[in-house]
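Could you have a look at this structure, given as structure tokens, before my questions?
Of the protein chains in this complex, all but one are displayed in their positions.
The block that comes next holds chain A.
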């Protein structure tokens, strides 16, 4: 059994690496298609074409695309993400710093949305068809369709400008402790919480409704178990399986979806880094940033698949008998 699980994991890992490689090609081609070249971006629109050509020669950006791609990939494999044209410095430290910030924000989002979403979903399922259920379902759906930039602005106006409960900027003063950091992160986290809440609540509700009406739940009730035991041991365990997978898969989305929020709240995360790089035609930074987000996305999907397999004995222990 353990062997089968190991093989499954290795196969998924290989597939993930393949996906990552395909992504690197797409990212590279995308950057090649973008108008403008690095030297022009560095020297500005008024620079002498001869100087541009000379700089391109120096940077190697006038080589054939295949050669550029190979040297880029070669660099990545040896841990060199390239040089940023805009900052004239290696890319890697920027990416690292931004990734840590983004992960902090994402962690904040999930720390808020997971308990609330699951709690609301469970509550809705237990009151299925009643007013509370309708309220939760309608609220979840309506919140999901509010774009981040709309809710962000509304939240900023209410909590930072009018009530002054929370700091406007997500960036905390250098050297702040964790509590201050958390205080700064709550407001930027909320727009994503609003988007994800409905999704998680509805998944939970669907899983709960199914488990509550399942025959095994009736068996548990007829054993004479107290209701909290039925709920905890028999219902939740089965009901939350799909939700856990969904949450894990959403981690990747959250990281990529932070662009708007990071920009609005002026937060130094991977989203704003990528956006800045695209504006500045800082190709090395852009490629590395997108690839990092992609890698993270693929990793969370892998984790989600693995979690499902580990939590569901039907998948964990293989077929019948």
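General observations
The rule is simple: a contact is a pair of C-beta atoms (placed from the backbone, for glycine too) under 8 Å apart; a residue touches a chain by one contact, two chains touch by 3 or more; residues count from 1.
Note that contacts and distances are computed from a predicted model.
A chain of this complex does not appear here, and its UniProt-recorded name among "ABC transporter ATP-binding protein", "Chemotaxis protein CheA", "Gas vesicle protein" or "MoxR-vWA-beta-propeller ternary system domain-containing protein" is "ABC transporter ATP-binding protein". The omitted chain makes contact with just one of the residues A:41, A:108, A:220 or A:259: A:220.
Residue in contact with the omitted chain (choice from A:7, A:134 or A:233): A:233. Residues of chain A in contact with the chain left out of this view: 214-216, 218-226, 233-234, 237-238, 241, 311-314, 317, 320-321.
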